[in-house]
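Heads up, one of the protein chains got dropped from this complex, but the rest are sitting where they should.
Our next item is chain A:
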Amino acid sequence: MAKNVVFSRLRRLGKNERFDDDLSSSCDSDEVHVLAVDDSFVDRKVIERLLKITSCKVTVVDSGMRALQFLGLDEEQSSVGFDGLKVDLIITDYCMPGMTGYELLKKLKGSSTFREIPVVIMSSENILTRIDRCLEEGAEDFIVKPVKLSDVERLKNYMFGEGRTKSQGRGSNKRKLQETSSSPSPTSSTSPEPSSDLSSISSPSTPRSPTSLDSPSKRYKTSHHD
């Protein structure tokens, strides 16, 4: 287990990065810790940089399996041993060999320990049914690739809303997503729960469709795909 953690941490060590020894210091710093999952080497490099430049601690892995390993979920362990490595956000590619981002999302939302962690899906394909499916399964957001700085900056709202008792409530960006649909989302925006809280308020019970196709620009352009 510790071995997996070290391995995962080493994977993300870029030669240009200062290595804060966050293995020993816990995440009570203000930095959010993001776990990024993508099978593409190019995209991993880009997402890592995007996240770091927005002041996040980043762990990057190349598959859903590795993500689960990092979280300790595949071994069905509780997250107790991982407090110091608490993950505040998971951002994953959709199309990956083996386990897709969607499957990873389902696994995470099916776990009482990890379902509170906001999950964002990235995809090169702007397919409405796909977006819908992911949001219904509990994804916070869906980003159409290629990912830009403005996309990542927007994500910070989720990160601070979840595990941190700061600023915005969790619902704020979901509201933006569904501006034109009925507003009171089942997930309350008034209580930013720490991610270890097991009371599950995160999974929406009603399907939400991204009817606000106009905001933010690139994400939900109507597509002629099915």
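The definition used in the following text is that contacts are C-beta pairs under 8 Å (C-beta built on N, C-alpha and C of every residue); 3 or more make two chains touch, one makes a residue touch a chain; residues count from 1.
By definition in this document, contacts and distances are computed from a predicted model.
Chemist: Can you tell which of "Osteopetrosis-associated transmembrane protein 1", "Histidine-containing phosphotransfer protein", "CST complex subunit STN1" or "Ribonuclease P/MRP protein subunit POP5" UniProt lists for the chain that's not drawn?
Modeler: From the choices "Osteopetrosis-associated transmembrane protein 1", "Histidine-containing phosphotransfer protein", "CST complex subunit STN1" or "Ribonuclease P/MRP protein subunit POP5", the unshown chain carries the UniProt name "Histidine-containing phosphotransfer protein".
Chemist: Per the definition of touch given earlier, which of A:43, A:62, A:88 or A:116 contacts the omitted chain?
Modeler: Here the residue in touch with the unshown chain is A:43.
Chemist: Touching the hidden chain in the complete assembly: which of A:33, A:86, A:107 or A:145 does that?
Modeler: A:145
Chemist: If the missing chain were put back, which residues of chain A would it touch?
Modeler: Output for chain A: 16, 40-43, 45-46, 49-50, 53, 95, 97, 124, 145-149.
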